[in-house]
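Here is the structure we will look at, set down as structure tokens.
Note that this complex is displayed minus one protein chain, with the remaining chains in position.
The chains carry the letters A, B and C, assigned in the order they are written, with residues numbered from 1 in each.
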Amino acid sequence: MTDTPTIDSALANAELVVRTIAEEAVAQEEYFGSLDAVVGDGDFGYSLARGFEFVIAEWDNIDRTDAGAFLTNVAVMITGHIGGTSGPLWGTAFLRAGAHCMGRTELGAADVVEALRGAIEGIKKRGKADVGDKTLLDALVPAVDELEAAFAAGKDTKAALATMARAAREAAEATSSLEARRGRASYSGERSIGSVDAGAVGVAVLIERVATIWPTN
Amino acid sequence: MTDTPTIDSALANAELVVRTIAEEAVAQEEYFGSLDAVVGDGDFGYSLARGFEFVIAEWDNIDRTDAGAFLTNVAVMITGHIGGTSGPLWGTAFLRAGAHCMGRTELGAADVVEALRGAIEGIKKRGKADVGDKTLLDALVPAVDELEAAFAAGKDTKAALATMARAAREAAEATSSLEARRGRASYSGERSIGSVDAGAVGVAVLIERVATIWPTN
Amino acid sequence: MKKFVNDPKQFVPEMLRGIALANPDTLRYVPAYNLIHRADAPNHNKVTIIQGSGSGHEPAHVMTVGRGMLDGACPGDVFAAPPLDFITETVKLLASDKGVLLLVNNYTGDRMAFEMAEEVASADGLEVRTLFIDDDVSVKNSTYSVGRRGVAGNFFVMKAVGAAAENGADLDELVRIGEAVNAVTRTMGVALTACTPPAKGSPLFELGDDEIEVGVGIHGEPGRRRAKWMPANDIADELLGAILPDLPFESGDRVAVMVNGLGGTPISELYLLYGIIHEKLADQGFTIGRNYVGDYCTSLDMAGASLTLVKLDDEIELLLAEPAEIAIRVF
Partner (left out) sequence: MKKFVNDPKQFVPEMLRGIALANPDTLRYVPAYNLIHRADAPNHNKVTIIQGSGSGHEPAHVMTVGRGMLDGACPGDVFAAPPLDFITETVKLLASDKGVLLLVNNYTGDRMAFEMAEEVASADGLEVRTLFIDDDVSVKNSTYSVGRRGVAGNFFVMKAVGAAAENGADLDELVRIGEAVNAVTRTMGVALTACTPPAKGSPLFELGDDEIEVGVGIHGEPGRRRAKWMPANDIADELLGAILPDLPFESGDRVAVMVNGLGGTPISELYLLYGIIHEKLADQGFTIGRNYVGDYCTSLDMAGASLTLVKLDDEIELLLAEPAEIAIRVF
């Protein structure tokens, strides 16, 4: 796969992605909370912010043996400090992604996609959920599909991320027409139709932020 | 005192006054309650209405030996069925008035004034209150003064009652400038200034009603 | 108004029926006089203790009838002292050979009704004594000659005389104990929202979205001042600042502490407030001998809380520690 672009320095990139997500999650606390309040219980923003605040506070102490160790350590911090549904789900996602990066210093496009697919499988299993249940999977899965396609089409990372972000945003907005079948929103049944899923929009916002700050070239 | 008008049939008149007061108290429940809610606890209308409702329900069973027995029986019903501050106060007032009418079949103007003075003394003693404390005494005392003066000036009962009613109304409105020193409103201290006393206005409304329905001649 | 209520005029009777149905073994209900009494009253081996007051303060006092507390409670309608008849009939029905102690919170209406009832009962040859409770520091004795209001501190008087009566104390002794407890008990409350009497159907007073009433009464009477909402730490300072210098309580004192909910405040917030107050008291050198956190004397659905401090001596502390059993139970 010499024609796919290569991301240099797996650890540096993992750090950049995690730091960006963490800062954005803290910044968006109120907005994410308000999304979850429509048919959920309003704490999605709070939970995420408290967890990633901790990651930021402990930033210098995170294991930096390699990208895999780094992500695994972040996963442990998340499960230890995010409560609610998001703690186990996001923790599992980072844990699975970390497992795919263990011992690597460089990650190719295929590796990144594989790590993300691992995260998705982890979320599905942990949450007993799938695409269409009106969860963050409804933004994450199409976003990863598009990322893979963009890489396959030869786009560079910055461009591929932009494509991924657009897909995530579109898919997140589209959750509005779905009826929730998982999580607290599912208790609303039909009343959940007409508003977007908080987790899906959250994922879109975070991917957009990563796409924006990603250095050109 | 042959020049003072004589009220014939003490019992009939006592019945008329009590019945009028009772019906008006029931009709004004909400209004009296709203007056008490400003700096009191809002139950003045409720308490009075429940008590006089009972008097009306038991109307045919009230002791009609004479006006005194009638008023005494009403007094017992009131203390038995009005709670709060108003039960003891109004009950005492009717009890004292009844005592002054015991054994009488006809009441002269002086008798009426004396009965009302007795009621006032009873209220003062029971409530440890006096004119100026921002209570119903601030309407009742000047009203009885004016009634006495009107009788002395030779007015007939209907006209004397009209004078009394005007005095009660004026004095009740004037309680607005007083600071409450008795009852629940007194806890408001200076904040009680600026609103009328519920009991005083209640007394004025009831006297007005009696003056209105009193037969001419 | 959104409440669990049918006809507002039946609010009190329907509540009393519920209490009676929930406690068939221990309580009796006499609808004609709004009376809830112990199934085993009158007990001629002990003084009968009766509390009357307006309703709307539950669990005070209809739910605090039971062994070691009250023999009976005859409430009036919401926020209205009971009519005279209710009291006299209750006294007649429950009077024990050892006499009757009436516990009354110090309000004009209650004072008058119970003074009249004591006259009537004494004329009937019954031995009756009346104890007025006035623990609310927010009303200054000097300024308003009606005197201080009785609020949540009432619980401590009830508990102490209730325990002593169970142990056989006579009427004089109970009056002495009750007065002693009342003399060392101080309370002040704060309202976060107004309460809504069922028969009125709307809030009793207006309180802005960011306002609180410091020193509020349990009938929604205004307090010392209207203030902007403030953090729990500052509210604790306000309450302690009013209560401590009043007795005064002094560093080194052993105290009982009650954080009482006013009806609409959840117990989570009460414990949060308790934690703050406990630490502040400990910092100032007080020892907390006993603590009470929960709804003891409410003002319908008012959000808010009151703080009560009792200066403990051995006698009071032992009486507070005696067992008791009432309608309010967890298990």
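As a convention for this text, a contact is a pair of C-beta atoms (placed from the backbone, for glycine too) under 8 Å apart; a residue touches a chain by one contact, two chains touch by 3 or more.
Please read all numbers here as calculations on a predicted model, not as lab measurements.
Trainee: If the full complex is used, which shown chains touch the chain that is missing here?
Mentor: Hidden chain contacts in the full assembly come out as A, C.
Trainee: Can you tell me which of C:180, C:247, C:272 or C:318 touches the chain that was removed from the display?
Mentor: Among C:180, C:247, C:272 or C:318, only C:272 touches the chain that is not shown.
Trainee: Kindly state which of the options C:74, C:212 or C:242 is in contact with the chain not pictured.
Mentor: C:212
Trainee: Pick out which of A:37, A:99, A:159 or A:193 touches the chain that's been left out of the picture.
Mentor: Of the candidates A:37, A:99, A:159 or A:193, A:37 is in touch with the missing chain.
Trainee: Among C:154, C:193 or C:308, which residue is in contact with the omitted chain in the full complex?
Mentor: Candidates C:154, C:193 or C:308; residue touching the omitted chain: C:193.
Trainee: May I ask you to list the residues on subunit A that touch the chain which is not drawn?
Mentor: Contacting residues on subunit A, toward the hidden partner: 33, 37, 39-43, 46-47, 50-51, 79-89, 91, 126-127, 181-184, 186-189, 191.
Trainee: Mind listing the subunit C residues that contact the chain we can't see here?
Mentor: That gives, for subunit C, the contact residues 2-6, 11, 14-15, 17-22, 55-56, 58-59, 63, 159, 192-193, 209-210, 212, 229, 231-233, 235, 263-276, 278-279, 291-295, 298, 300-301, 303, 305, 320, 323-324, 326, 328-331.
By definition in this document, only the chains that are shown with their structure count from here on.
Trainee: When the C-alpha atoms of subunit B and subunit C are each averaged to a single point, how far apart are the two points in Å?
Mentor: Inter-chain centre distance comes to 33 Å.
Trainee: Averaged over CA atoms, how far is the centre of subunit A from the centre of subunit B? Could you give it in whole Å?
Mentor: One centre to the other, that is 77 Å.
Trainee: So which bits of subunit A are touching at least two other chains?
Mentor: none
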